[in-house]
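Excluded from the complex is one protein chain; the other protein chains are retained at their positions.
Naming follows writing order (A and B), and every chain is counted from residue 1.
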Amino acid sequence: MDVANLASQLNAGLILPEGIVIITLLLVLVVDLIQGRKANRVTPYIGIGGLLASLGAIAFQWDNPVSNAFLGSFSSDPLSLVFRAIIVLSAMVTIMISIRYVEQSGTSLGEFITILLTASVGGMVLSGANELVTIFVALETLSISSYLLTGYMKRDPRSNEAALKYLLIGASSSALFLYGVSLLYGLSGGQTELVAIATNLAASDQSLGLVIALVFVIAGVAFKISAVPFHQWTPDVYEGSPTPVVAFLSVGSKAAGFALATRMLITVFPLLTDEWHFVFTALAILSMVLGNIVALAQTSMKRLLAYSSIGQAGFVMIGLIAATEVGYASMLFYLFIYLFMNLGGFACIILFSLRTGTDQISEYAGLYQKDPLITLGLSLCLLSLGGIPPLAGFFGKLYLFWAGWQAGLYTLVLVGLFTSVISIYYYIRVVKMMVVKEPQEMSEVVKNYPKVTWDLPGLKSLQVALVLTVVATTLIGILSNPVFTLATDSVNNTPFLKLDLARTGTQPVAVLPEAIAPANPL
Amino acid sequence: MQLQYFLLLAAALFCIGVYGLVTSRNAVRVLMSIELMLNAVNLNLMAFSNYLDPAMIKGQIFAVFVITVAAAEAAVGLAILLAIYRNRDTVDMEQFNLLKW
Partner (left out) sequence: MESAQFPWLTAILLLPLVAALPIPLIPDKEGKTIRWYALGVGLIDFALMIYAFGSQYLLQSADVQMSETYNWLPQIGVSWSLAVDGLSMPLVLLTGLVTTLAMLAAWNTTEKPKLLFGLMLLMYSAQTAVFMAQDLLMFFLVWELELVPVYLLISIWGGPKRLYASTKFILYTAIASIFILVAALSMAFYGVEPGQAVTFDMQALGMKDYPMGLEMLLYAGFLVAFGTKLSVFPLHTWLPDAHGEASAPGSMLLAGILLKMGGYGLLRFNVEMLPEAHIKFAPILAILGVVNIVYGALSAFAQDNLKRRIAYSSISHMGFVLLGIAAYNSLGLSGAMLQMVSHGLIAAALFFLSGVAYERTHTLKMEKMSGLAKQMPIAFALFTAASMASLALPGMSGFVSELAIFLGFATDTAYSYGFRVVVVFLAAVGLVLTPMYMLSMLRRVFYGDLKLKLDGFDASPREIFIALCLLVPVIGIGVYPKLATNLHDVKTEALATRVQAELPAFAQKQQGTLFSQQLTAPTLAEADFARID
């Protein structure tokens, strides 16, 4: 087999979105090196432009019939495209909301953007990775960049501490994951491609080893999506890290985790579907209950959102467990709207902390009088997270609960409903703090609130991001039909999901041959 | 030699790593324990690769990747540790209590 032939079989064009991001990050690095401090004016916009281009490339690939690249180790199916789009979008919004924050902290903006882009490349590759080595490398690219981002405020001991905790727990969980992966490699008799592993596992009878591998893999995945009881790092890391990083971790990194979970568990463990569904049911219930109840007691806005994000991950898992067309689609839809409502909330928090230097909930008292925009934006985003109609979060939960009920997951849905009522309580507590407090109850920082201006460099993009996310949060729910149709299409056109749906019998779909036997010309 | 012995060795190494992870107070030792776990994985991969996949030796390639990534991870870990040592003058895990565990 000659080189030209091999190169044509690689289908390298399918990683064009990732390629664009890589080029962008190199460009940012070089410009930052050449221009020094002056580069801060341009580098963020280079980053945003690159991500936009990458988004365009993703859209361009939507109807691409060929999805396997690199001899089957990367799959650019519609599901991965959706996840990659979510990650790119979250990175983009994160850059927009971080410019002012990073500049004000006196650290280098160019490096921050470079690391962030690296993390998103990791997440993007992870969304499509179809082979163990690729999965591992992508996962570690995402994780190591996240550790660096977490510790980006070098002089802040809290940031250091958060980074160290994140690194130690993250590294050990990826070691666990890796151990499971190595077992999979052995059990399948030396295969690293997910589909081939599944075929070989089905042929051999390795139940005990498979269960052990499953446990280790779930431990690794659950860490990424911070499902209880693998959530301990979340509140600490969220509290200590720079806020824009938290925004990215809570959306981009989590979406990548869900992409990994979906692809790996469904493809590799069809034999143990009941088992992993059961484990995930337990994880989902624990996450919803613990995340939402502990959030009640939080006094710091970032910790509150940390626990709320744990709870939200529990809701998303309902869609994964439902394992129906609507279930997977509602998972995608929820992650998509979660992007807007969570990042919108973080945009408001960043803006508030830029102006006042704090993120204690009690300091928000009486903000309505001083800064109606933050108040409105944060209220809408939080209420949307709580599932209040007609905001996007309500529709997201409606889809999830609908799918869960259809799949017969009555307990999960009931737990979800009750915990979302609890979540309304703590979200509305913040809204109450901002809106209800009378002028004389205003907190000190709000009393001394600086005049609202948007002139400082970097604030404009923050404002744009804030308005965009809040508008999206308000409208996507009501106009959710096209988005949800897109999600359904992506589920229906993704070979491995199609296979899974056909197997579980929810949907009689013709099976594509390429899904069963991956191209392996070597 | 049989495959099982290698696997047992790897499992033992992995357990030692987990033990060290849980009990160490010194952050550097925790990092080392994680390395131990990763090396257990490498042993696993090598053993499988030798016994089950001698033609493609994917496991060996995988191990190379693991070693590389582990090096990167350790580098980042030590860098963070250095930063924290500058700020706090300690690497004792029990002292890191600014954030509630």
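As a working rule, contacts are C-beta pairs under 8 Å (C-beta built on N, C-alpha and C of every residue); 3 or more make two chains touch, one makes a residue touch a chain.
As the structure is a computational prediction, the values presented were derived from the model and not from experiment.
*Asks:* In the full assembly, spell out which visible chains the left-out chain is touching.
*Replies:* Hidden chain, whole complex, touched shown chains: A.
*Asks:* For the chain that's not shown, point to the residue among A:L26, A:V66 or A:V436 touching it.
*Replies:* A:V436
*Asks:* Looking at the full complex, which residue from A:P229, A:P372 or A:P457 touches the chain that isn't shown here?
*Replies:* Of the candidates A:P229, A:P372 or A:P457, A:P372 is in touch with the missing chain.
*Asks:* Write down which of A:N64, A:T281, A:Q406 or A:Q463 is the residue touching the left-out chain.
*Replies:* A:Q406
*Asks:* If the missing chain were put back, which residues of chain A would it touch?
*Replies:* That gives, for chain A, the contact residues 326, 329, 368, 372, 376, 383, 388-390, 394-395, 398-399, 401-402, 405-406, 413-414, 417-418, 421, 424-425, 428, 431-432, 435-436, 480-481, 484-485, 488, 505-507.
One rule holds for everything that comes next: only the chains that are shown with their structure count from here on.
*Asks:* Centroid from C-alpha atoms only, then distance chain A to chain B, rounded to Å. What do you get?
*Replies:* Computed from C-alpha means, the inter-chain centre distance equals 26 Å.
*Asks:* Under the stated contact criterion, what part of chain B meets chain A in this complex?
*Replies:* My answer: residues 7, 14, 17-18, 21, 27, 30-31, 33-34, 37-38, 40-41, 44-45, 47-49, 52-53, 56, 58-59, 61-62, 65-66, 69, 72-73, 76-77, 80-81, 83-84, 87-88, 96, 98-101.
*Asks:* Tell me, which parts of chain A touch chain B in their complex?
*Replies:* Of all residues in chain A, those touching chain B are 132-133, 136-137, 140, 144, 147-148, 151, 154-155, 157-158, 160-165, 167-168, 171-172, 175-176, 178-179, 181-183, 185-186, 189-192, 232, 235-236, 239-240.
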